[in-house]
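With one protein chain removed, the remaining protein chains of the complex are shown where they sit.
So, chain A:
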Amino acid sequence: MKTNDVMLQTVTKVVTFIILMFAVHIFFAGHYTPGGGFVGGLLTASAIVLLMLAFGIQTVKKIVPVNYVVMTSVGLLLAIATAAASILFDVPFFTHAYDYFDLPLFGKTSLHSAMLFDAGVYLVVVGVTMTIIQTIGEDE
C-alpha cells in the first residue's frame, strides 16, 4: 500500500534545518550558558531521526553517507588528544587554555581549548546515538 505522507515530509524539510541551527547554537553557547556538546549532539541526532521518519532509512543513508562507528572513534580520539595535549605544556591533565581575540564580524571573542573537547563529545554522542538507532531500526 502506497501511503501518503506529504504533510510529514513537507514539515520535515523545514523543521530539520531549524533543529540543526539550534544544535549549532546550543553547541557554541555551552561554555557560559546551558548547552554544550552533549545536548548539541542529541539535537543533531534527533534531526537525523526526523529525516529517517519522513523519508525512510535507506534514503537518509544515501544523503548522509557517514559511517557512524568511525565518527565515534574520531570523536573519542579528539577528546583524548585535547585532554592529553596539556602534558606537552607541563601542566596538569585536562588543563584548558583560553585567550581573547578580535575576530572580524564577531568582535572581541574568547576562544577556549575546551571547545575542542566539546567537539569530541559532540561527535561521540551523534555517532553512538545513530549507531544504536540504525541497529535497532534495521532489524526485521
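One rule holds in what follows: contacts are C-beta pairs under 8 Å (C-beta built on N, C-alpha and C of every residue); 3 or more make two chains touch, one makes a residue touch a chain; residues count from 1.
One rule holds for everything that comes next: contacts and distances are computed from a predicted model.
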| item | value |
| --- | --- |
| The complex's invisible chain, by UniProt name, from "Sugar ABC transporter permease", "Na(+)/H(+) antiporter subunit F1", "Cytochrome aa3 subunit 2" or "ATP-binding cassette domain-containing protein" | "Na(+)/H(+) antiporter subunit F1" |
| Sole residue of A:24, A:57, A:70 or A:91 that reaches the chain not shown, by the stated touch rule | A:57 |
| Residue among A:15, A:74 or A:116 that touches the chain left out of view | A:15 |
| For chain A, residues in touch with the removed chain | 1-3, 8, 15, 19, 22, 26, 29, 33-35, 39, 43, 46, 49-50, 52-53, 55-59, 137-138, 140 |
